[in-house]
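A single protein chain has been removed from this complex, and every other one stays in its place.
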Amino acid sequence: MLLLTRKAEFSAAHYYYVDAWTPEENLRLFGKCANRNGHGHNYTLEVTVAGEVDPVSGFVMDLKALKDTMEREVVQVYDHRHLNLEVPEFRTALPTTENIAVAIWRRLQGKIHGARLHRVRVYEMPDLFADYYGEP
Amino acid sequence: MLLLTRKAEFSAAHYYYVDAWTPEENLRLFGKCANRNGHGHNYTLEVTVAGEVDPVSGFVMDLKALKDTMEREVVQVYDHRHLNLEVPEFRTALPTTENIAVAIWRRLQGKIHGARLHRVRVYEMPDLFADYYGEP
Amino acid sequence: MLLLTRKAEFSAAHYYYVDAWTPEENLRLFGKCANRNGHGHNYTLEVTVAGEVDPVSGFVMDLKALKDTMEREVVQVYDHRHLNLEVPEFRTALPTTENIAVAIWRRLQGKIHGARLHRVRVYEMPDLFADYYGEP
Amino acid sequence: MLLLTRKAEFSAAHYYYVDAWTPEENLRLFGKCANRNGHGHNYTLEVTVAGEVDPVSGFVMDLKALKDTMEREVVQVYDHRHLNLEVPEFRTALPTTENIAVAIWRRLQGKIHGARLHRVRVYEMPDLFADYYGEP
Amino acid sequence: MLLLTRKAEFSAAHYYYVDAWTPEENLRLFGKCANRNGHGHNYTLEVTVAGEVDPVSGFVMDLKALKDTMEREVVQVYDHRHLNLEVPEFRTALPTTENIAVAIWRRLQGKIHGARLHRVRVYEMPDLFADYYGEP
Partner (left out) sequence: MLLLTRKAEFSAAHYYYVDAWTPEENLRLFGKCANRNGHGHNYTLEVTVAGEVDPVSGFVMDLKALKDTMEREVVQVYDHRHLNLEVPEFRTALPTTENIAVAIWRRLQGKIHGARLHRVRVYEMPDLFADYYGEP
C-alpha cells in the first residue's frame, strides 16, 4: 500500500463567534478571531489517498483526476469566499481549522475513484494545521 | 552601509471594488477579488533599514526597537482586521498589495530611529509581493 | 478523532560528548558536533494533540492554552540557552534531536487539558527531525 | 520507540510512456508527462527509521551512517540522471513518484543498521509526494 | 515607483555540453551536468515589473494580464520540455540558469503593458538563482 498526497491552496475570510455566548465569552476563547468584520488566511490543503500502485501506469490513481476533484469540490467553493457567509457547512459550524478539515473530508468522500481517501490536512497558517482521517 | 531586514506577519480580510465602476468592470479587472463579502490572506511584511554598523554593539539599530515599532505601528493595526472596513487608509484606497506596501511605509516613516527606512516588502501570498522604496 | 498541530521555535546551543569515551571515540561518532565550545541551531517544535471537535466552539482544545503551555513549559526553558549547560534534563543525557523530543514530551505530559498529547516533532535543521509518540 | 527522519535531494529527468498503449492513450493519462524528450524535477527524499534511543549516545542510529547510506544507495544512482534511460528499475516500471518511493525502499532495505526502515517519502514537487511503508 | 513581483513554476530537463570541447573539458567544467541523457529541475521564475500605482485601481498593472503573459510566453514553452532539444533559444546557447534568465527577459520584453519589465529571476534549485535586469 502506498499513500499519495497532493496540495492545493485557497484564500478565504472567516471569524469565530458563537451567538449563544456573551461578547466577553467569545473574546475570552477566540481573542482577535472574534472580530465579526472577519479576517483571513492563505489556506493550504493536503489530500492523501491510499491504494495499490498499478503495475502498468505506475499510478495509485489518475493524478489529474485527483487534482480536478480537489479543485471542483473544494477550491472553487472556498477560494476567495467568506467562509461564514458563503459556504453552507459553516452556517451551522464555525470555520475553525478542525471543522474545515472535517468539512473537506465530507466534500471529497465518495468523489475519489481508484483509491481510498486517507487523510485531509488543512494549514490555516504555516504554524497551525489539523489532520482528519474520517470516522473509524 | 549595511541593510538589515526583519519580517512580521499579519492575517487580514479584504476585497477589491471600485464604487464608481459597474459590477462588470469590477469583475473584469478584479475577478474573484471583487466579492464584497471579502476573502483574506496571511501577509508577510519585510522591513529593511539601512545604516552604519555601530563598532561597539555590532548593530545597525536596536533590533528589539525595530520589532516593537513594526508590531505597534503595523501588526496591531492590520492583524485580524478587515482592511477595507477597519483600517483608515483603505477607506479611500483599495488594499491592494501595492497600496499596503505604500501605507506601511507611511506608517513607519519617522518612527525608526538610528537607521534609515530603505524598503517595505509585502507578500500577499508566497507568489505575489510588492516592494516600495519611498518617494525619491 | 482529529489531530491539531502547532509549531513553535527556539534557538539554542549544544554539543555531543560522552565523558566515558576517548576523544577519538567521540569524534568518530559525533564528528563536528563533539566540539565542546558548542554550536547551535534554530529548532522547530511541532506539538500534536488528539481529541474530539467540540460541536459549539469547533475546537479540539483552546488554541491559546496550547500555545501558552508550549511557551511556558518549553520555549522559555530552552530558547537562547546552552542546552548542555543550562537545561536540567541534558546534564545526564545528550541533547540530541531524539532526546530533545523525548524531553519535550515529558515536559508537556499532564500539562495539556482537553485533548491528548499525540506526538512531539523536533527539527534540528530543515533536513533532520525526530518524532516521539510517548511510551506505549 | 522514536522515529528519525533525514532528507536528501536529487535532480533527475523522466517521462511517462507505456509502449503498449497508443499515443492518444498515453496523452490522456499522462498529459505533458508523456513527452518522450523528457522533463525533470528537483526531488526531495525523506527517509524515516524507527528504533530505541541509545541511553549513552542519545542516537537511534549513527546519523552519519544513515546519511552515507542514502547518498551511496540512492543519490549517487539517481542524481543528474535520466531515470528512464539510466536507472535499472525504471526500464520495466515507469518512474512515477509512487514507483520511485517503492524503488528507494528496496534499495535501502537491509542496508540500514541499528534501526528499522519505517517510511520512504518522495516529493516530486512541493505539492506532490508519495509515502511507502514497505510490504506488511 | 513601486515594484511588483509574481512567481511561476516550470519543470524541465536539460544538460550542459559544448560540442567544440573534448568530453574531458566538458566534464571538468560541467561535472554531472554534462550527462547528455539529461537531468531536470523544478524551476521557479520571478518576474518583477516597475510602475506607478494607479490611484483608482490600486494596481501597478493588471495582475491577471501579467500572470497570463508569463504563462503564455514562458511556462507553456518551457514546462515539461527538454530545454536543449525543444526550445529554440537553447539550440545555440546552453540552458544555464544565467541563459534562461536572459532568454525569459527577451521573451517577455515588449509583451508587458502598463508597467516596465524590471527584473527576471530564475531559481534552478532553492540554493541557486540568477537575476537579469536587461541591457543598460
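Think of it as A, B, C, D and E in the order they're written, each chain with its own count starting at 1.
We take it that a contact is a pair of C-beta atoms (placed from the backbone, for glycine too) under 8 Å apart; a residue touches a chain by one contact, two chains touch by 3 or more.
What you are looking at is a predicted structure, and each value in this text was computed from that prediction instead of being measured.
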Among shown chains, those touching the left-out chain: B, C, E
Touching residue (missing chain; options C:7, C:82 or C:111): C:82
Hidden-chain contact residue, picked from the options E:49, E:102 or E:117: E:102
Sole residue of B:7, B:28 or B:72 that reaches the chain not shown, by the stated touch rule: B:7
Positions on subunit E where the hidden chain makes contact: 16, 18, 20, 29, 31, 93-99, 101-102, 126-133, 136
Touching residues on subunit B - with respect to the absent chain: 1-8, 48, 53, 55-60, 62-64
Residues in subunit C touching the chain absent from view: 9, 11-14, 32-33, 35, 37-42, 79-82, 85-86, 125-126
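In the analysis below, only the chains that are shown with their structure count from here on.
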Intersection of the contact lists for subunit B and subunit C: A
Copies subunit D and subunit C - interface residue numbers shared by over half, same or different: different
Centre-of-Cα separation between subunit E and subunit A, whole angstrom: 34
Computed distance of Cα centres, subunit C from subunit A, in Å: 28
Inter-centroid spacing, subunit D versus subunit B (mean Cα positions, whole Å): 41
Multi-chain contact sites of subunit C, meaning residues that touch two or more partners: none
